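Okay, handing you the structure first.
After this line comes subunit A, so read on.
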Amino acid sequence: MSSTAIAPILRIENIHKSFGKTRVLTGFSLTVQPQEVVVLVGPSGSGKSTLLRCINLLSPPDSGRIWLEEQEITAPGVNPDKVRQRIGMVFQDFNLFNHLTALGNVMIGLMKVRKMPKKEAHDLAMFELERVGLVDRAYHYPAQLSGGQKQRVAIARALGMDPHIMLFDEPTSALDPELTGEVLEVMQQLAREGMTMIVVSHEMGFARQVASRVVFMEGGVVVEEGPPAQMFEQPLHERTRAFLRKISDMDSGGR
Partner candidate 1 sequence: MKKQIRMWMLLIAALLALSACTAVQPTGQQPGAASAEGSGKLAQIKAAGKIVVGTSADYPPYESIDADGNFVGFDMDLIRAIGERLGVEVEIVDMPFDSLIAAVQEGKIDAVIAAMQATAERDEKVDFTIPYRMTKDAFAAAQDSTLVMEKPEDAAGHSIGVQTGTVQERWVQDNLVATGLTPADLVFSYERADQAALDVANGRIELLLMDAEPAMELAKQTGLKILLITESTAEGGKSIAIPEGADDLKAELDRIIQEMLDDGTIQKIQEAHGLP
Partner candidate 2 sequence: MEFFQNLVTTFNFILQGVWVTIGVTAVALAVGLVFGVTMAMARVYGNPFLQTVAAIYSVIVRAVPVVVIIFILFFVIARFVNLSPFWAGSLALGFASGAYQSEIFRGAFRAVPPGQMIAARAIGMSKLQAIQSIILPQAARLALPAWGNEATLVLKDSTLVFVVGVPEILRRAQQVSARTLEPFLAFSVAMLLYLVLTLLTTQILQWFERRYRLQM
Partner candidate 3 sequence: MESFLQLLHNAVPSLLQGTGVTLQIAAISLLLGMALGLPVGVGRVYGPRWLQHLLAAYITLFQGTPLLIQLFLVYYGLPDLGLTLDRMPAAFLTLGLNSGAYQAEYLRGALQSVGEGQMTAARAIGMGKWLAVRTIILPQALRLVLPAWSNEAIAMLKYTAVVFLIAVPDLMGQAKILSSRYFAPIPIYMIVAVFYIVLVGATYLILRQLERRFHIPGLTGEAH
């Protein structure tokens, strides 16, 4: 993969997804290059979360094709479990395994999915917890952690699987405002380390600083995309402008 920098890590082509009669994705396409940080914005119901779930096949698209590192993962016969190991995912409401400690949350995938011996899994899990700055919370259960800490454990859990790309589904929107910083910091650090990331978020500050590209989607398709500077200063579409103005206002108003 690293031999040609031009080869995209992810290519999404014209995917459709409906739930019953509700059409959520209506011909969505996107290409992501290695080490890119793509921030996905759009009004609620525009299909952002569904898109992430399509990418790691948690809910496979009805039609259209997706390539991950030049392998078509929507092709029949592909084992979705194997695909997901290469895609890390972080959820809005953390979804930490409630019966396991922070350490256990990171270890379980290593042992059960990557089949690591316990000792090795332990060491790697500790390393990942250190990456998110939570070694001192290793033996705490989820209920004993703050929201921000939970989300950092969730990130460590995803990182433990050694993903080639990370998906973040509104990682800070369930957090109290004062706790978002620690999570965004970890994400920023990941970006610096060269992790490819697709982030659904309305944290405009983060988008401005970290994103290589901002994608505005609405009605299940990409309306407009571009580098943050361009998207925030002079978006082409009126709808993009209106939306970004609204959330910028909310952003500043909230602080």
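Basically, a contact is a pair of C-beta atoms (placed from the backbone, for glycine too) under 8 Å apart; a residue touches a chain by one contact, two chains touch by 3 or more; residues count from 1.
Inclusion criterion for the candidates: all candidates are chains of the complex that A comes from, given by their letters.
Note that this is a predicted model, so its numbers are computed, not measured.
One candidate among 1, 2 or 3 touches subunit A in this complex; it is 3, while the rest do not.
The touching residues of subunit A, counted against candidate 3 in their complex, run 56, 58, 81-82, 84-85, 87-89, 91, 93, 95-99, 108-109, 112-113, 141-144, 154, 157-158, 160-161.
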